[in-house]
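Only one protein chain is missing; all other protein chains are in place.
All chains are identified by letter, namely A and B, in their written order; residue positions are counted from 1 within each chain.
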Amino acid sequence: MTAATAQLDAGASPAVGESRRKRNPLPYILLAPGVLWLVLFFLIPIFTAVSASVQTGSLDEGFTLTWRWANYSDTFSTYNSEIAHSLFYSVACTVLCLLLGYPLAYFIAFRGGRWKNLLMALVIAPAFTSFLIRTIAWETILADHGPVTRFLMDVKVTDLMAHLGLLTNNHQLLNSPFAVIFGMVYNFLPFTVLPLYTSLEKIDPRLHEAGADLYCSGFKTWRHVTWPLSLPGVIAGTLLTFIPAVGDYINAYMLGSPNTMVIGQVIENEALRSESGYPTASAMGVVLTVGTLLIVLFYVKRAGTEDLL
Amino acid sequence: MSTFDAVGDLRVEGLTKRFGSFTAVDDLDLTVPQGSFFALLGASGCGKTTTLRMVSGLEDPTRGRIFIGDTDVTSTKPYKRPVNTVFQNYALFPHLDIHENVAFGLRRRGVKEVRKQVGDMLALVELGHLAKRKPSQLSGGQQQRVAVARALINQPQVLLLDEPLGALDLKLRRQMQIELKRIQTEVGLTFVHVTHDQEEAMTMADTIAVMNAGRIEQMGSPENLYENPATTFVANFLGQSNLVAGTVAGKDGDTLTVEAHGHRIALPAARCRVETGAAIVGVRPEKVHLAAAGAEIPAGRNVFEGGVVTDASFIGVSTQYLVKMPWGEELAVFEQNSGQEIHRPGSAVSLHWEPGQTFGLDGRQDIEAGADIDDEAAS
Partner (left out) sequence: MISKALGWIRAHVLLAVTVLILLFLIAPNVIMLVFSFNEPPNKYNFVWNKFSTNAWQHPCASSDMCSSIKLSVTIAIIATIGATALGTMVAFAMTRHRFKARSAINVLLFLPMAAPEVTMGMTLVTFFYNTIGSGALGFWTIVIAHIMFSLSYVVVTVKARLAGMDPTLEKAAADLYATPTQTFRRVTLPLVMPGILAAALLSFALSIDDYIITVLTAGNEVTFPMYVYASFQHSVPAQIDVIGSTMLLITLAGIAFAQVPQIIKTRRA
């Protein structure tokens, strides 16, 4: 029985000994600083960005609000290939992360035993070192004419990948869409594994036994028992991978080529290195933000908010 | 801190607790004499735990007052009341060792030198050698004793026990029941024990209050409640009863006669809650004897004729019979196995017992009340 606040009987006279519960201000005091911080530095900036996106001008002259909605259409037409790249890479990355992350999370959750925490630490620990440096390390592993590249060339895998458009640089692994996706999967895998693991770990292993008792083979048990129960984790993991991946550009910058440019790079360039790119960058930022909000709100509508955090 | 000095009986007046539209505790009036072992007995959801929490201060009443002696503690915070609780899940502080757990209350009240008191208390519960261990390293029974020690060391006016033995296995539970009763007699504090286990209540308590749907059905000594229940609920909840509906036929001096299904049942008027109209006569199964149909029955006994044995279970100490009566009801009879013949299923029998062992209840009550509450399910 959850303790609800005591409610005064309607019409009962407050006699001595009857308790009165004040409106407790404590939660609001605790919430205020953190929530205000986010409102001020996360929410409100979205609105200023909308305003910025319809401005024109330059760094020298300053920017003025001209309500130039054409900024949006210009941006989309100019950078449509970069947008396509971002979407394609992040979808590929999310799918691959799911395919790799699920078995990993499953193994740790159900076969990990007392090594569970250690294994999860191993999954997360690499993320604690500079991801820029780790991404650079892939330059070594996938180096042009290096052992990995040469091996894959020998078994003709690189020909297949080039056929699919994954390799653009003379069948070298680096500086190609393949390398970009590869790097993204590497960087985002923990983001997928963590929510998946949390969700799987909560499943009572005796449910597997119940499944077996009711004529399910190993695969069927997974299909009919484990998979549906892990769905919240799958969705959370997908959200937390896909959305950040769309905006990511470190991998594209370090492991890609000018042909693999993504919108993140566009935004950075326009914001930092262009005379009049500030409204353009804002427009792209707004589009991405709105997209994010829509996806998250759609998810919340279906699944409620309690599982989010 | 004057409420700390409150001394005397625990008394609640008109205690009520509502959660929205649900009334958990309904206008309770209760006095627990100082130094007694008191049990609040009832199935889960009857309001006993809520009552306990209101006495401890962890729950605010919707209405009513709570007194210790003459001091009104209704609106006193729990950390200012001379009341301590032994929680159902023990609630031992996992980050403190046993010594510090037991010393916790003393320290919060500013006592500096705790070592002797803690040592004595741990000796009382026979856990002195585990003082430096953490709770997670102790067995369930040991944790339970630490919980008792932690509460007891503060010498509260009232010690509240919230189904503390529920998680223990049977043997340990029996042991602890005796232990707690011994400790209570030794220290002379008021114990209020909440439980759904009627055997436990009857073993340990001086006084039992049976609670049902937020109200007290009956309060009294275990013997009184058992031998002379006041309501069908108490009759069915405490042990088993044979309850048969009938009508009061007449009164002759101290004896009442009730007519039930063609039989005339006599009982002392003092043991019947009504004098006229619909009545339910009751008798405990162990007070009833079986006689083969047609056999001679001693004079002066109440008799139900025409029964057929449907089940005979040999329990060891006794044989428990189920007998189907002509009016469809199945009555229970427990015969001690002291050598008499066993009546096989199918035999025609008569039931007979001493009229003085009968009790009479208001016939307007639900004859099934309290009967189908499963002890196991309730835990």
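Please note the rule applied: a residue touches a chain if its C-beta (ideal position, glycine included) is under 8 Å from a C-beta of that chain, and two chains touch if they have at least 3 such contacts.
Since the structure is predicted, the reported quantities are computational estimates derived from the model, not experimental observations.
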Chains still shown that are in contact with the chain withheld from the display: A, B
Contact partner of the left-out chain, one of A:I136, A:L164, A:A210 or A:L231: A:I136
Chain not shown: contacting residue from A:L30, A:A70 or A:A84: A:L30
Residue among B:G14, B:P78, B:G239 or B:P268 that touches the chain left out of view: B:P78
Residue in contact with the excluded chain [from A:A70, A:A84 or A:A121]: A:A121
Residue ranges of chain B at the interface with the undisplayed chain: 56-58, 77-80, 83-85, 87, 89, 91-95, 104-105, 108-109, 134, 137, 150-151, 154
Residue numbers in chain A that touch the chain omitted from display: 24, 26-28, 30-31, 33-35, 37-39, 41-46, 48-49, 51-52, 100, 103-104, 106-108, 111, 119, 121-123, 125-141, 143, 146, 186, 189-190, 239-240, 243-250, 253-254, 263-264, 267-268, 271-272, 278, 281-282, 284-286, 288-289, 292-293, 296-297, 300, 304-306, 308-309
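Definition applied: only the chains that are shown with their structure count from here on.
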Distance between chain centroids, defined by C-alpha means - chain A, chain B (Å): 58
